[in-house]
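Quick one: structure below, then a few questions.
Every protein chain but one is kept in place in this view of the complex.
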Amino acid sequence: MPALRRSEWYDLARDLNWNLSYVTEDEAFPEVMSNNYGITPNEKWWAWDEPYKVSYREYVHNQYGKDASVYSVNSVIARSRMFEELDPGWKSAIVAHYGAIAVPEYLAGLGESRMGRFGRAAAWRNMALFGTLDETRHGQIQTYFPYTLLDKEPRMDWAHKALHTNEWGAIAARHLFDDMFTANDAVSTAIQLTFTFETGFTNLQFLGMAADAMEVGDLDFGALISSIQTDESRHAQQGEPTVRILVENGYADVAQRLVDHMFWRSWHVFALLTGLSMDYYTPLEHRSHSFKEFMQEWIVKQFLDQFRDFGLEPSWYWESHFLPELDWYHHALHLGVWFWRPTVWWNPDAGVSPAEREWLEEKYPGWNDTFGVYWDTIGDNIRRGEETKTLPETFPMVCNMCQIPVVTPAGFRAGKLESPEPHIHIHEGRQYVFCSEPCKWIFQLNPSRFAGHTSVVDRFLGGEIQPPTIPGALEWMGLSPEEMGQDATNYAWAYEGLEAPGAAAS
Amino acid sequence: MALFPIQGIYQDDFVVLLVPIDTEDPMTVVAEKIAHHAAGVRVPPAAGELRIKYQGELLDPEVTVVDAGVPPLGVLQAVTG
Partner (left out) sequence: MTTMRRRKARTWSLLGEVKRKPSAYEAVTAKFHYHFRRDPAPWELDPEMAFNRWYLEHREGSPFNVDDWEGYRDPAKLTYKDYVTLQHERELYVDGLVDRFEAVDHAASYSEGWTDTFKALIVPLRFPVHVLQMASLYVGQMAPSSFITNAAHFQAADEMRRLQRIAYWTQVVANAKDGAIARTETARDPWERAEAWQPLRETLETMLVAYDWGEAFVALNLGVKPAFDAMVNVALRDLARRNEDEFMALLCEEFDRDAARSRAWTTALVRYALERDPTLADVVNGWLDTWAPKAIAAVEAMGVLFEQAPEPVAGEELGEMAREGQREIAGAAGLA
């Protein structure tokens, strides 16, 4: 072991800030790649200080150990029947996770590389280099694991191809992650990827999912996720010093706006992915908390601490729009994903057997009076053998920001919104549809960043999807008949608690 | 006779739908086309006569989208009176 401790020489590896003279600061750090928001010259960024320090040699020694152990868990499990015996709902949760998260994590490596080149302090660029390596790891490990399961579940193919397709969830993932880091300047990325999304959501989600996975007996996924989580806290830290510099230079309003923009966007995709898996896909006996409880105990608490610690305010929509959505938004998305199940690459688990509905009613009082009614109607059609009535014949409207179906009517039905109608906005003669005030606000903040984009519905109406039918759209989305989502338990939930199938035809 | 897209919301449904109608459909037919995707599908069929509400006003059952000045992707709610 080298004699000097890291702290004795570490500053020599990061005091690498210098005054450019052969090219200008704006040429070497152009605004498109590194928006300084008026904080110039670069010297003002040199005070950037990472709380969590690591050297190159420590990094490769630690990461070697992590990969060696987690890959060995995978190789042992690959030979077992563990995957086959997993609960169908849980299997759907990880098939959805791999498709929506694996390649995007690799993409985050491009966002980190962006900060590694265009970050305005050497210490920041160094941390971003480790972040680039971390995200390359996360992308590769979360494609290798599903790759080893292809023979057992062909839908694992989506871990690799999802972002190549125009499946509506893949479009929503691309739109979110390009806005957050792949097509975002270095300064905004530090605040929106690391400070908002990673520190605020995924760092905690990975903790929650690792615990759930162990509960469910999915040692493979549990080892994977907990190993990934240990990297997250390191590179997620880049946001703190960046926010500090903005606030100290009198730009707290810029930091606030960047956080408010990305918190809302992260919340909607998080509700779609994690809300469904926690409240509907995870087996009832293994649910340690409801999605709302997880959000309140972890995400809400974490963010309120962060807002306070950094001199920021809770987002303007916090009380009026965000907290109320905890009660209904993901329930509506679950209904939408299940009813439009052929448009997703996993098998949605309805999660509404009598026992599960009891749990939902306990965790969300009034659930049966609102969402329960939809499931009763659908269950009746299943029991009458009218499966076609439980499958879509048209499209939902899709939000021109988050690209997720517009479920404002569910919010109105649950007594949380004044109107069932979406939010319409005309910009340069074109009509845009938004699912919420905050999504519309994000668009209005920076229209030129989003205006020319077309949602699935825009493309359908624009004639891009031919033939303009549901089957035509399914093919356009890249789903083969075998991959189109089906009810995870073959409608077993519709018969549970009844003497014999069809006995209780109303 | 021309295809015309509207945003349809059936009373008590949970989602806003893209519903293709025809420029010559009276509102009674528009209501049926919206109901087709929700009544008895996700929501028990509503009791009573279905009307179309546009920008807070109940439209005359016989008018068309053209008569009522509803633009493409106008938001129409199918509600019981």
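We call the chains A and B, going by the order they appear; numbering starts again at 1 in every chain.
Just so we're on the same page, a contact is a pair of C-beta atoms (placed from the backbone, for glycine too) under 8 Å apart; a residue touches a chain by one contact, two chains touch by 3 or more.
As the structure is a computational prediction, the values presented were derived from the model and not from experiment.
Of the chains displayed, those contacted by the omitted chain across the entire assembly are A.
Contact with the chain that does not appear here is found for just one residue of A:K44, A:K363 or A:H453, A:H453.
Screening A:S80, A:Q466 or A:N490 for touch with the missing chain picks out A:N490. The residue touching the chain not shown here, chosen from A:E8, A:D253, A:D369 or A:E393, is A:E8. Taking the complete complex into account, residues 1-4, 8-9, 11-13, 15-16, 18-23, 27-28, 32-33, 55-57, 59-61, 63-64, 67-68, 71, 88, 91, 103, 106, 109-110, 113-114, 116-117, 122, 125-126, 128-129, 132-133, 136-137, 139-141, 143-144, 147, 150-154, 157, 160-161, 163-164, 171, 174-175, 178-179, 182-184, 347, 448-453, 482-483, 486, 488-490 of subunit A touch the chain not shown.
Keep this in mind: only the chains that are shown with their structure count from here on.
Rounded to a whole number, the gap between the C-alpha centres of subunit A and subunit B is 34 angstrom. For subunit A in complex with subunit B, the residues that touch the partner chain are 332, 335-336, 339, 371, 373-374, 377-378, 381, 389-390, 392-397, 405-410, 413, 420-422, 424, 431, 433, 457, 460-461. Listing the residues of subunit B that touch subunit A in their complex gives 5, 7, 9, 12-20, 36-37, 40-44, 71-73, 75, 77.
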